[in-house]
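Worksheet for the structure shown next.
Of the protein chains in this complex, one is absent; all others appear in place.
Order of writing sets the labels: A, B and C. Residues in every chain begin at 1.
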C-alpha cells in the first residue's frame, strides 16, 4: 500500500465556498484519495453518510471496504482501530456524538494513547477520532457534551478543535498525516453556520498553533470551536464600548500554543477564557496556568473564565442558559478592564 | 430497612492505632453495622477481603448478601449500583485500582452524576465508589494512575481523597451518609505507611473542607492524598533553609475548599501545588485558577506546580522519576521565594 | 437456530395460530390492548406533526412497535420497574407515564423525565444499553428486599452490540435477578440493518451465553408478546431469574424526525409487514371483539386526551433557569450556588 500524498501536497489549485461540514467531508475525500491506507469507520457513516452527512457520498465513491458501517459499539470501534492502526492502516473513526465517546474511554486512555510509549515506538497507532461536540442545536440529552478536558489530560493523544471551514479541512488533513493519534473535535453548532473559501486540493495546517482572529490591545479573548464566532461577535460589541479585544482561537487544545497566549497577554495584560465545558476542571484552568506561567508580571487583573456552569448540559430548553452568552462575556471583559 | 446511625453518632468512645487501610476497613464495618441498606460490591472483595485487604473480614461478619463478589465487570458494578441505589440500597462499590475505572466511565458520567438532576430529585443514586490510586508501590502498568481530574470535571459527583487514617475513616463515613454520589480515592501508597489514633466508633468529617497540616508564612504548599506526607517532609526541609511553609491538605477535591486556599495564599503570597497526575489538565490548574480568583493582589510570584510529567505513568522502574520528588518541590519553593 | 422459533398467537390475518389459545384471550385484555395501541399510535402521529410544525423538538417515532410496547407494559404490575429507551414512550405511557410530561420531554424539558409519584419509570436512557444494568440492579434490590417485584429493561437490536448489554445480562445471570430483558428488534439501528449489527441470526440466542431463558416472539402480535411476558414475569417473580425476550418488530418510519431513511433503505422494504393495529383489528373482527360503539368512544376519548395534553404542554410554565442548578446535588457546593446566583442576577439585570 502506498501513500501518494506528496503528489498534491499544498497545491492550492482552486477554492470553493464551503461550510465546515463540507470542508470536513472534502478533507476525508482528500485523504481517502491520497492515502490508500486510510479508512473510515463508525456508526451510520456508510450508506447514511453520517447523521450530520459528514461522510456523505464517501462510501459510494470509495466502497464498503474503506467506508465501513460498524456495529453500535464505541469501544469496539476504537479497539478495532488500534488493531488496524498497528497493522498498517490509518483509521478515521467517527464517534457519532462526543457524549458517546465515554464507552470507548478505556481503549483510548489505556491503549490508543499509550502503545507508542509502552513499546518504545515499535508499535504505533496513528489514527484520528472524529467527534462532533457541543450544545446549541437542541439535541437530545448527552448529545451536547464538550469533553475536551478528558483528553487534554491524557498524555499520548493530541486534541484539535477547529473553528472555521478552512481550518477544519487543513487541520483534519494534518491530523490524518500525523504519526500520533489525534482526537478531532468538531463544533457541531458551526457545521453549517458559515461558509468560507476552502481549497479543493490538499493542504495542511500545523498542529499546535493557535491563530489570532482579531487584533486588539486591551483584553485577550481566548476560545476555540463554536465559541470563537461568539468571541468575535462580543469583541465587536466591546469595541463599540471602546474596549479593544484581541481574539485568539487555540485550534489545537493539546498541545496548547503557549507562545501565542504569552505574546498576547503580555501585550494586553488582561484575559478572558471562554469555553462550553463546565468551569471546574475545564481547559480554561490550563489557560489560566499558562498565563500565570508566562505573563504573570504583565497581568493587570485576574484572568476571567466564562464557561458552561458546573452542571451537566441541561435539556435543550435550558441549554442557551448553560452556554456562555454575549452578556456574560461582556461582563467579564468589563470586570478585567475595570478591576 | 432502617438506619440506626443516629444511635452512635459522633460518640468518640475509644480510639485505636490504625493504618489507613485499617481505618477504611473500620469505616466500612461501622457503616455496615449502622445502616442496613449499605452493601459492598466489587471484584475480590468478599472471601479474599480485597487485593489490599480493605474489606478483610467483612464478608465473614456481614454475609455474602451484603459483601458481594461481582464478575469482572466495572461497568457492570457501577451500572448495577445505580439500580440498587435508586431502589433503596446504598452501594459501596470498589474499583480494584483507579486505572480500571475507565470501563465504568460512561456509567458514572452519564448516569451516576446525572440522575438526580435529570429527574429533579425524584430518583437519586447516593453511592460511594472506592478506588485506590497512585504510583510508588511498583505495581504493574495502569495500576498507578491518578485520575481525579476526570471526575472533578464531572458535575454531579463529589470527590474525596484523604491523606491520613483519621481523615480516611471520618470522610468515608461522611461519603456513605451523603445524599450525593461520592468518588472516594484512596492513596494506596499511604495504606500502610503510618499509623494514627482513630476512633473505633462512628464519626464524620465534613466534605468540602481542607485542612491546614502545617502552619507557615512564606509559601503555601497545596496537595492531597499521598502527596501530603511528601509536602510535610519538604516543608521541614525548607524550614531548615529558613523558608516557612504552610501545608494545606485539600481532602475534598470536588468541591475544593476555596476559603482555606484564599486565606492561606493571601497570607503567604506564594503557592506551590503538588500532585501525582500529569500537569496538563491536572487539578493543579484548578488550584491556580482559584488562587487567581481569590488572591490575585496578594501574589508575589506565579503559582508553581510540581506534578507528574505529561506522560503516562511509566513502568515501575521509572515511576519514582515520574512522581514529584522532594528536590523538585524544593526547587519550586525556591523559585516562588526568589522570583 | 431452531431452538428459538418465532412464536405467534395470531397470524397476520388476525387468526389464531392454535385455537387452544382462544380461552386465554378475554375481552378486557383485547380492549385494553386495542385502547393502548390506538392511544399511543395517535400520540405518535400527533408528536410527529407537532415536530413538523416546530412545536416540539426532534422526535423518535415508534410507529410499528405498538404491539411490543403495549403488550410488554400491560403485563407488568404497577409496582414493577420500567427502564425505557428514548423510543419507548409508548410503553411508558401505557405503564402510567404522564402524557403532558412526555410531550414536554420531547420539547427539551427536564420535567419530562419525572414520572408520576409512585410510578417506577426511569427517564429514557439515551446512551445505548446503559439502562440494562440499572434494571438488573433495581430488580436485584427487589430480590434482596424479598418482594416479588421485577424490572423490565427495554432496548433495541443495535443495543445488543454494546458492552453494557453483555455486562447486564451476565450480572442478571450470575445474581439471578428478576429482570425482563426486553428487546425490540425493529430491524434497524438508525441506518444499520440487523444483519450487519451482529452475525447471529437472532437476538434470543444470545441468552445461551448467560444460560438464561431466551424467547423469540412476533413483536407485532400483541398476544404473543403478552403471553411470553407473562411467562417470563412469573418466572422472575418466583425466583426463576431473568429472561431475554426478542420481540421481532419493524420500525415503520425514520429513526427520528431528523433522519431520512431513504438514504439507506428502499421504500419497498418492510411494505409486507402488517401493521400491529390492523392485525389486532382483524383479530377483533374475526373473533367477535369488534364493537363499533366501543371503538368510536375509544377513538374520541383518545383524541380528546391528546388534544388536551398538547394544550397543557403548550401552556406549561416557562422552563425555570434555576432548575439547571438546583438538582445537581442535594448538598450543592458553594461555588455552584455562586454561579447560580450571579447568573440569576445578571438575568434580572437585563
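Throughout what follows, contacts are C-beta pairs under 8 Å (C-beta built on N, C-alpha and C of every residue); 3 or more make two chains touch, one makes a residue touch a chain.
In this text, all values refer to a predicted model and were calculated from it rather than measured experimentally.
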Among B:117, B:139 or B:256, residue touching the chain not depicted: B:139
Selected residue (touches chain absent from view) among C:14, C:173 or C:187: C:173
Residue, one of C:164, C:259 or C:281, that touches the chain absent here: C:164
Chain C residues touching the omitted chain (full complex): 1, 161-167, 170, 173-174, 176, 196-201, 205-206, 208-212
Touching residues on chain A - with respect to the absent chain: 1, 65, 70-71, 73, 75-76, 78-89, 103, 106-107, 110-111, 115-124, 155-156, 158, 178-180, 207-208, 254-255, 258
Touching residues (missing chain, whole complex) on chain B: 43-44, 46-49, 51, 69, 71-76, 99-100, 102-103, 138-143, 279-280, 309-312, 314-319, 321-322, 327-328, 331
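Simple rule for what comes next: only the chains that are shown with their structure count from here on.
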Relative to chain C, chain with the most remote C-alpha centre: B
Distance between chain centroids, defined by C-alpha means - chain A, chain B (Å): 32
Approximate Å spacing (C-alpha centroids) for the pair chain B, chain C: 40
Contacts with two or more other chains, residues of chain A listed in rising order: 75, 99, 102-103, 141-142, 280, 309-312, 314
Overlap residues in chain C, where contacts from two or more other chains coincide: 110, 113, 126-127, 163-164, 323, 328, 333, 335-336
